[in-house]
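Since the structure comes first, as structure tokens, the remarks are kept for the end.
Here the complex is missing one protein chain, while the rest keep their positions.
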Amino acid sequence: MNWFGSTTLAASLVVIACAPLRAETLGPVTDELGVVKILKGQPILIGGYASQSGGDTNQGIAELHGAELALKDFGGKVRGFPVKFNTEDAQCTAEGGQTAATKLAANRQLVAVVGPSCSSGARVGAPILWNLGIPSIGIGATAPGLTATDRPAGFKGFLRVVPNDLKSAEFQVDWVRSKLGLGSVATIHDGSPYTEQLVRAFEKDFVAKGGKVVASEAIGPSDNDLRPVLTRIAGRKPDLIFTPVFVSSTGFLLRQKGEVAGLKDTPVLGGEGVFSANIIEAAGPAVIGFRIVGPSTEQFSQRFPSFVKAFETEFGEAPTGGFSAWGYDAMLVALKGGEAVAKADADGNLYIGRKALRDALFATRDLPGLTGKLTCSAEGDCGASIYAIWEFADASPTSFAPGTNPKKVFP
Amino acid sequence: MSSFDIVTSSFRIHRRRGHAVAEAVRAGAFAGAAAIAFALVGAYLIMDRRFVVEDIITLAQTVVLLFVLGGGHAAARSAARDGATAATAIGFGALAGLVAGLLFAAAILLVAHVGLRSHLVAASPMLVRAVTFLGAPGSAVAAAVLVTAGTAAGSVGAAAAMLRADRRTAVLIGLAALLGAGLFRDVFAGLLHNLPGLAALEPMVFGVGGVTPVAAAVIAVGAAGLSLVLHHRRRPPIAASTRRRIEGVLLVVLLVLVPLVTDAFVAQVAMLVGLYVLMAMGLNIELGLAGLVDLGFVAFFAVGAYTMALACSSDPRAAVHLSFWLALPLATTIAAVAGLLFGLPVLRVRGDYLAMATLGLGEIVRVLVVSDAMKPYLGGSQGIIEIARPSLGGWTLDTPLQFYFLALILAALVGLVSWRLQHSRIGRAWLAIREDEDVAQALGIDLVAAKLLAYTVGAAFAGMAGAVFAALIGSVYPHSFQLAISINVLAILVIGGLGSLPGVVVGSLVLIGLPELLREFGEFRYLFYGIALVVTMHLKTEGLWPAVARQEATDA
Amino acid sequence: MPDPSDLLLDVRALGKRFGGLVAVREVDLAVRRGSVHAIIGPNGAGKTTAFNCITSFVKPTSGRILLDGERIDGLAPHRIAAHGVARTYQNVRLFANMTAIENVLVGEHLRLRTSFLDIVLRNGRFHREETAARARARDLLDFVGIGPRAGLLARAMPYGDQRRLEIARALATRPRLLMLDEPAAGMNPAEGMALVRLIERIRDDLGVTVLLIEHHMRVVMAISERITVFDRGAVLAEGAPNDIQNDDRVIAAYLGTRSTQEAHAVKLRAEARTA
Partner (left out) sequence: MAPRHERLEALAEWRRQSTWVDGVLLAIRLGVAATILVGFGGSLVAGTYSIGNIASFVVFGLTIGCIYALVALGYTMVYGILRMINFAHGDVMMVGSFGGLFAADALSGAGVLEAAPLLSLPLVVAAGMVVGAGVALGVERIAYRPFLHVRSLAPLICAIGMSFVLQYAARGLFGSRNRAYPGFGWMERTFEVGGLTIPMLQVVAFVAAGVMLAGLLAVVRLTRLGRAMRAVAEDRDAAALVGIDVGRVIVATFAIGGAMAGVAGVLYALVFKQITVFLGFSLGIKGFAAAILGGIGNLPGALVGGLVLGLAEALGPALLLEGFALPAPYQFKDVIGYAMLVMVLIFRPQGLLGERLADKRA
């Protein structure tokens, strides 16, 4: 078998020369992880990866579009150099994240990356990038472990602008228990790592605060008839239903809740994933009274409506997923970081040190983003984790304008 | 039912060709419609960001141009077949181009001046701006430019049709080479960068987005010239069997060398291709040899992956802590057992019903894996993480390239086993079942046993692929085991050529490799994937590398 | 009634209904060991259905089928083959995309013993058995007279050769009873006579009992020791060729069904065209 022979031979010959990162001096910059040199007239490359196909398409596309708007608002340039935004599809799977990150990393001119949408992709993708000295700024990846203090070395170059699940859950439980004083909840997740994790964090906090979880249910992301599962929940008579599921499922849930005896007046609390105009269309009149958790800040209330308008003009539809604003902020952090560390030489070429960029990103303080003031912790959590509960008050699809619809009800 | 499957009924519908003018308008309309669809679906804007030739022509422009060139070409060919002179034929090509240009320009004007966006999201001002080369967006000047360009492109396409066959091929090959270089810029740039002595060429050939103008000219002319030279220096035709052998050797060389000299991304893609080759070889036993249509194949992939995860992870759910090298045969065996268990009940089900039954089983497995009920054992939606990488005497496999060679070696092994099975009493029994189940059974073949064996072996191969997959990614999540994988593997077999081992490799390269290389077109890559499936089946119904009919050379 | 121990195949009160249609009713059939036994009858008389019942292609509604005194009715078809019953088909059913010798090798399947492991390892056992099987297959192809065409794809062979190949394939299972369904269909008289000689050699040289359905009376009369006449799903008459030729009921049945015979002729022409 010459197949065999040649293959084994070749395999044994492979001595992987995965050039280790080492200190490098180019132009005016010396950096311990290497320097990216951008010739005059060439663009600065920033990568992006998110779910552009598969079940979470809406989220991913909204995130990347948000990032593009940030770039546009920034003037499309850093220190006079045009910025090119290369995006790749990471789906919402580990292997998608791996392949997309590998593809992005293949371009050695790449300076930084925003994304991905999902924690499963970040878990694999972020180390691939950082092992080559490329920092990445997560958008929808909310799993707490990614920025835990004991995270593996591969995540030392990973930041995220979205707050992690634990903080979000803590806030929501606080509202439900302390503010509303409700004693029992039902939870629903859709089998995705994101919603399941959030639900578990919520349940844990809720029980710790003396509440009772009377039903812990799950559905499939493509289920359309949720009335049976709602009937089951109705039998347990919860004071509130907590469910961070995505737009379609939330729409079905809100619309069908009214058809199930005993749930008509049970309030529903949703997650950031549905903070978009699209939920109004998906849920129709049933959206009125629906509450979700979202950013609390002044900036967000002021700037998000015009962001949505700009988004619609640019891409034909309003953001379809809740994380577009964080896509915007992730890009903003990246651009600011680049601006801070890029150095030009006499010939007009630009130099960016990789370690320097990473450190600059982690040093982000009080950056006015779309979701609030962004300040990065030593672990890479940059999200303005100041939350609010928002309530929808109008069912007209064009009425989406945070501040009025939905309006902030707490704090 | 007869085993002679040449159906004799003759109700194929032939379209009658009309007058040359009508044909030209038709060709133009097709080209125009394709261009409009391309634009309104949003692909234009995405592909407009990528240059084929740096700062000269974008990918989107190239695609639209190709539509119109093709339209003009078709119109001219049609006219020439009716006996038109070259000049007239070019005129018809221009007509086709004019029609295409008019349609496209009209559509753009419509987009610019009528609000279509509530229904068609890509009908945006950005699109209008992107196709405006002169004048104000949406103006008559801009439209006129499009119409003129269309007419010109149609004429050029027609002129190409008037060339001698060898020159036409040369032009085509030149263009294809250029397009390939531009489209797969990253691959070729990585190749240049890593080839000793050629690294200096990289910045000369490739810009950030595409090929540099000078390099473009060199590539196009070079490829065209090479084609001409080869055409005229053709030696007496080589025997088909020899050619196949040469192609086979080339394929192997390609498989071994290319990932070695390109970058990590190509290795990663090659690795995925390798995994699919493993899986497809498994399905090839089931479908290609025994004729069992299986749409739940992903279940065995999942079983293999989860076995590896539960055997090699540091997760508390892990049952044992084995090394990769012990877990691999274990995963293969457990997948085989799963195949046996699934196969037992379903294999009395025939034909398309089997497809549905297996699809059902695959979905059941997926739901079970993701479920909260199984979470204590399988990790639920959070999957199982921290799966140890394989190591050999202190040397750990962790780059995609290393995994690629692991997959390649396994694929070679599995290919060898497949080949040996195929050419044995077992393989003959499978083929007999595929040809005519009843007759095979009447000859003493125990259908259930034979099918079960095929199913089990197929499942084992898929399980092996799953195990490598889990070790490569380092984690398993239920979301990785979608029905789409089963469909993909099925498509690989049919596109490659049922029952053909080289076909499996070619099919995987095309259906896994290409979409991965097109990853940057995100939301559109599955659109292209779908189109590729349809087009391939139309051009090569038997697959890209069909199995050779096994005629023996005893007589001639 | 012959001595039961002399019977190879003993069919008793066989019945088969398809929904409301009775295809075979109360059929008794006794085939003596070492004989050539023919079944004749107009189209739709239930001959092929009876064949299908014997080889378990369909499950009989009632009755018993004994091979060498052992019940085989209701067994799965491959177990019937293992009991030593092989058959050919009215409209040739070869494995079209396999070569002639491979077709025969499939017939050998029952007797091959190499295990999965032997095959994967390609050890000496595998090579020995494979060589022997191929030699036997070649002998069989020679026996039916198509030895030189062993390497041809079945679908590329002329019709007459396909019929012979089908017989060779059936013989490869080493049957005790060979059932031929209209083996002479579509053959000219010369080919028919060659077939007669082949069947005689199968009986005499190989010691295989032959049960055949046939319409060509010359063939039937030339080789059969006994003939059973089917009509409308039941046995109309049984006896030696001479008796049958002179049986009034048989003659009446055949005259009365001219139209079906015409239909049969039409069908044969159609078959010839597709082949």
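Labels A, B and C are assigned to the chains in the order they are written; within every chain, residues are numbered from 1.
Here is the rule we use: a contact is a pair of C-beta atoms (placed from the backbone, for glycine too) under 8 Å apart; a residue touches a chain by one contact, two chains touch by 3 or more.
Keep in mind the model is a prediction, meaning the values are calculated, not measured.
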Taking the complete complex into account, which shown chains does the hidden chain touch? A, B, C
Of the candidates A:E24, A:D223, A:D345 or A:D394, the residue in contact with the absent chain is A:D223
Of the residues A:G251, A:G271, A:G353 or A:G369, I need the one that contacts the missing chain. A:G251
Considering the complete complex, identify which of B:L344, B:L392 or B:V548 is in touch with the unshown chain. B:L344
Touch residues of subunit C, complete complex, unshown partner: 71, 74-76, 79
Residues from subunit A at the interface with the omitted partner, ascending: 53, 55, 57-58, 61, 191, 216-220, 222-225, 227-229, 231-232, 235, 247-248, 251-252, 255, 259-261, 278, 281-284, 316-318, 320, 397
Provide the residue numbers of subunit B that touch the chain removed from this figure. 1, 5, 7-13, 37, 40-43, 118-122, 293, 344-346, 348-353, 355-357, 359-361, 363-364, 367-368, 370-373, 436-438, 448, 483, 487, 490-491, 494-495, 498, 523-524, 526-527, 529-534, 537-538, 541-542
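Rule of thumb we're sticking to: only the chains that are shown with their structure count from here on.
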Based on the touch definition given at the start, go ahead and assign the chain network to line, ring, star, complete or other. line
Using the mean of all protein Cα atoms as the middle point, what chain has its own Cα mean nearest that point? B
Per the C-alpha means, the centres of subunit B and subunit C lie apart by a whole-Å value of 48
Would you kindly tell me how far, in whole Å, the mean C-alpha position of subunit C lies from that of subunit A? 72
The residues of subunit B that touch subunit C in their complex are 2-5, 8, 417, 420-421, 424-426, 428-429, 431-432, 435-436, 438-447, 453, 549-555
For a test of understanding, state which residues of subunit B touch subunit A in their complex under the given definition. 117, 120-126, 186, 190, 208-209, 249, 252-253, 256-257, 260, 263-266, 268-269, 272, 367, 370-372, 380-383, 385, 399-402, 405, 408-409, 412, 415-416, 469, 472-480, 482, 516, 519-523, 525-526
Could you pull out which subunit A residues touch subunit B in their complex? 1-4, 6-8, 10-11, 14, 16, 18, 42-43, 45, 52-55, 57, 60-61, 64, 84, 86-89, 92-95, 98-100, 102-103, 105-107, 109, 120, 123-124, 189, 191-193, 196-197, 216, 218, 220, 313-317
